[in-house]
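Only one protein chain is missing; all other protein chains are in place.
Up next, chain A:
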Amino acid sequence: MVSGLIYLGVACSKDDSPEIEPEVLFRVPPNFPKPVYDFSKNPLTKEGVELGKILFFDGNLSRDGTISCAECHSQPSAFTHHGHDLSHGIDNKIGIRNSMPIQNMAFQKEFFWDGGVFDLDLFSIAPIENPVEMDEKLGNVLEKLRKQEKYTTLFQKAYGSKEITTERFLKALSQFMLTLVSANSLYDKYVRKEAGGILSSEELEGLAIFKQKCASCHSGELFTDLSYRNNGLPVYNKEDTGRQRITAIQTDSYKFKVPSLRNVAMTAPYMHDGRFYSLDAVLNHYTDGVIESKTLDGLLMNNETPGIALTKDEKAKLIAFLKTLTDEEFLKNKKFGI
């Protein structure tokens, strides 16, 4: 008891020492827009983020204990599912969509390829309850956690009491996901004029082409305008009408979210259904594969033929530029793993 008190005393004086700066859990990168997420409803704490991370990596969130969030959102692939065009979930079932990267979540106003979820705190329910992903019921997950002392302790640390509620569970997952900010690519260092931020002439030419031919949709520092567009993909799955499934508006048929291009070199395969396995295939689609339809985006109809005109040389330069969006610090940051 006495030694315990002494230990506490030491720990306290250590915490009070002015030299130790508190760890910054979330910071808006100087070149980024304002976050959309309302942090006042869920202030990040070290313990909350830690709890969220442990939950993120826990298979107990799925029906049979085999599928964690990290299964389809793995860090080296910018928290997406590398090597699978459609996400593989429980019992090896296959979904209809390619899993999206989890990065810069604080800056998104809607989630999923169709934007069906408008609040990050409600986001995690979808994969947990999706029959082809984790196929579990949220209530069962909470029951499983309540039975584990590990979790009652972690919830106590994060929230001050052992109670495991829907709000606490979902907000802890949000806390961890909010810390997944990718903003330290070579490109970022270049735009922020930081040390080492030098792009090669090929990359710079690629950036210029990008600004001219891609940035009207992949705009700003998030490399997406967060809109939903039909980019002229041949329809492989008629049932998946994208944004139209949410809005029920015919003119939204086959429109999908313009994805961010941050870490794009690491997030193959591409498109909502993962049909393209390389960036070359993506660019070939834009030059040669765009199909006309009622809802094809107007920006892809500028020329006589639909699509974007790019020479072979321009494509190579574009890809060189896109690779500068890879953020090694983010992909390798040990803080994000267990």
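Remarks
Basically, a contact is a pair of C-beta atoms (placed from the backbone, for glycine too) under 8 Å apart; a residue touches a chain by one contact, two chains touch by 3 or more; residues count from 1.
Heads up, the rule we're going with is that contacts and distances are computed from a predicted model.
Going by its UniProt record, the hidden chain of the complex is named "Copper-binding protein MbnP-like domain-containing protein" among "Paraquat-inducible protein B", "histidine kinase", "ABC transmembrane type-1 domain-containing protein" or "Copper-binding protein MbnP-like domain-containing protein". Among A:I54, A:L138 or A:A316, only A:L138 touches the chain that is left out of the view.
The omitted chain makes contact with just one of the residues A:P35, A:G59, A:G116 or A:P306: A:G116.
Hidden from this view is one chain, which touches chain A at 38, 41, 109-110, 112, 115-119, 121-122, 125-126, 128-130, 137-142, 166-167, 169-171, 245-248.
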